[in-house]
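All protein chains but one are shown at their positions in the complex.
The chains carry the letters A, B and C, assigned in the order they are written, with residues numbered from 1 in each.
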Amino acid sequence: MTEPTATSYGFVRLDGVMADDLSVINSARVSFDRRDETLTDAGVGLIKFLMRERHGTPFEHNAFRFHIKCPIFVTREWMRHRIGSFNEFSARYSEMPPEFYLPELEHVRAQTGKPGAYTFEPAGDEAFRDNAVHAMSSSIKQSIRMYNMLLEGGIAKEVARNVLPVSMYTQFYWTVNARSLMNFLSLRTAPAALLEIRQYAEDVETIFADTMPVTYAAWVEYGKKTP
Amino acid sequence: MTEPTATSYGFVRLDGVMADDLSVINSARVSFDRRDETLTDAGVGLIKFLMRERHGTPFEHNAFRFHIKCPIFVTREWMRHRIGSFNEFSARYSEMPPEFYLPELEHVRAQTGKPGAYTFEPAGDEAFRDNAVHAMSSSIKQSIRMYNMLLEGGIAKEVARNVLPVSMYTQFYWTVNARSLMNFLSLRTAPAALLEIRQYAEDVETIFADTMPVTYAAWVEYGKKTP
Amino acid sequence: MTEPTATSYGFVRLDGVMADDLSVINSARVSFDRRDETLTDAGVGLIKFLMRERHGTPFEHNAFRFHIKCPIFVTREWMRHRIGSFNEFSARYSEMPPEFYLPELEHVRAQTGKPGAYTFEPAGDEAFRDNAVHAMSSSIKQSIRMYNMLLEGGIAKEVARNVLPVSMYTQFYWTVNARSLMNFLSLRTAPAALLEIRQYAEDVETIFADTMPVTYAAWVEYGKKTP
Partner (left out) sequence: MTEPTATSYGFVRLDGVMADDLSVINSARVSFDRRDETLTDAGVGLIKFLMRERHGTPFEHNAFRFHIKCPIFVTREWMRHRIGSFNEFSARYSEMPPEFYLPELEHVRAQTGKPGAYTFEPAGDEAFRDNAVHAMSSSIKQSIRMYNMLLEGGIAKEVARNVLPVSMYTQFYWTVNARSLMNFLSLRTAPAALLEIRQYAEDVETIFADTMPVTYAAWVEYGKKTP
């Protein structure tokens, strides 16, 4: 049995892409039976116009395929986004690797305020947080050991996994168009979003910005809303 | 702190409904500018025809709103169904009630065969299964105690919950039309489906059969496929 | 053969509904494992909060089923709304009734300005508009006569209909939840929307306002945006 390991981040990897700014322009220009071969100033202006006026459909004619590794509790929020495609690791078919999320010390946080408008700050002092992280780690390792014991006893993977915590790492493919991606980013990079999904969303945002820079700039300019 | 409790089932409750067989007939008959006021033999025949020929859209003009309580690992499969609406209990906003799933003794199962075509049978003898259930229960209770300890230490709910297992009970509202419901049922009542979601799907199936009996009978007659 | 007839409006009829403000509140309150039996001030406040913060999913747990009669060119915009269900009259299966849209005199309009920001005013003087309406009517009636002649010659309905104009009336069922409905209304009641679909959208808006008055008021208060 592999020793359980804790990390504070998985990965976001772009696995495939069909996306550029020109596709936004041309799918909008079809309204006028026109087509651009290159990115022009007029095209850039059109993207800004579409974003400002929230004409969303021209931002859909593209696709990003991501391969992501993150804790189960992060996927639980991610997979609520229905415009897009998912395939995930199966704990019915495969043994879960003994990897789990453990927050960085400064992310062991306390909350004040009301739901949806929490303020967070580090919980207690550093010694307290260090203790908390050790306690979490020890509890999760105990759960993983129990999982392994149940498997060794011949119990089905899909039953044994019930003792595993939501901090276990899983992985999935996610294919999504830029419009749905902007919706995801507007919700999951917001200050009120869960810190842990925000970290992944920021990596997704960087890839989006690199791939469709004009669209990205317009999205930022008009407040990072869903077009 | 409430004592952790284990149960083997939550609930499926119909919270609201706009669904009957006549709506299927009339949304199909609009093709001919016709409308029935009551269920006739011809209407029943039309439903069978639509199901057999997989004309799916007439089965969408209705809605079921369910309130469901089940373990997290069951919701993980449920919420992959994208045609429908979900709102779930939030472990960021609320403390998770200390309730968790523990299988009935006969459901502590071993698997043989290949992924997607497993055969299951009770694992070991009854004493073994009894031990396994006690071990699972003890591990999960330990995780819940850790959760409570972290909360008492002032750690945010959304951090503390990371130690909790996927067998914790959650609850959600699910609103769905009959076509998407039949897709859900065809996948989640199938023999290869996870036992635990099958139990919920069977309760959903009973409610569907009671509400749209002619549609249900046609769906069964033509092999419980997605129309 | 029935004589072709022109009208300037079809109908919007609510055929079935499962929708009230309380369903919004309770599908949001499930986050906290709470449930209201009646509409309270706190519930009203919650709806406002959800609308303002664009928490959209609680507005999805309901359904409106509409029966609509309108010209083909209006359905062409309507059916671009993908979150919802449609069944329409079939010109392959049935003869199209000889009814067509003809604008009211004041709606025979000229446009100035740029696409997406047109200004409209009545075209020419009343005599001009009267002439234009008669010319349109005469052209459309000629097309309908040709349709009938082709049918009488034994040509398939699906071929004969190719000569019919987009102003012919059709009808359809549309089932949609309040969130998607608000998206439809925000786009189709906007000043830049096509006048003819705006008229239908306004009738839909009235039914929505009557059915979910608190939700409607909040939607108006926060700018009629899609939540």
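The rule is simple: a contact is a pair of C-beta atoms (placed from the backbone, for glycine too) under 8 Å apart; a residue touches a chain by one contact, two chains touch by 3 or more.
Predicted model only: the values in this text are computed from it and were never measured.
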Contact residue for the chain not shown (choose from A:9, A:120, A:173 or A:222): A:173
Touch list for chain A against the chain that is not drawn: 15-18, 23, 26-28, 30-33, 57-58, 60-63, 65, 67, 85-90, 93-94, 97, 171-173, 175, 177
Hidden partner chain, residues of chain C it touches: 71-73, 76, 79-80, 82-83, 86, 90, 92-93, 101, 103, 107-111, 115-116, 118, 120, 123-124, 128, 132, 135-136, 139-140, 142-143, 146, 149-150, 153-159, 161-167, 194
Residue numbers in chain B that touch the chain omitted from display: 31-32, 49, 53, 115-116
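As a convention for this text, only the chains that are shown with their structure count from here on.
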Centre-of-Cα separation between chain C and chain B, whole angstrom: 34
Distance from the mean Cα position of chain B to that of chain A, given in whole angstrom: 25
Residues of chain B engaged with two or more neighbouring chains: 86, 90, 93
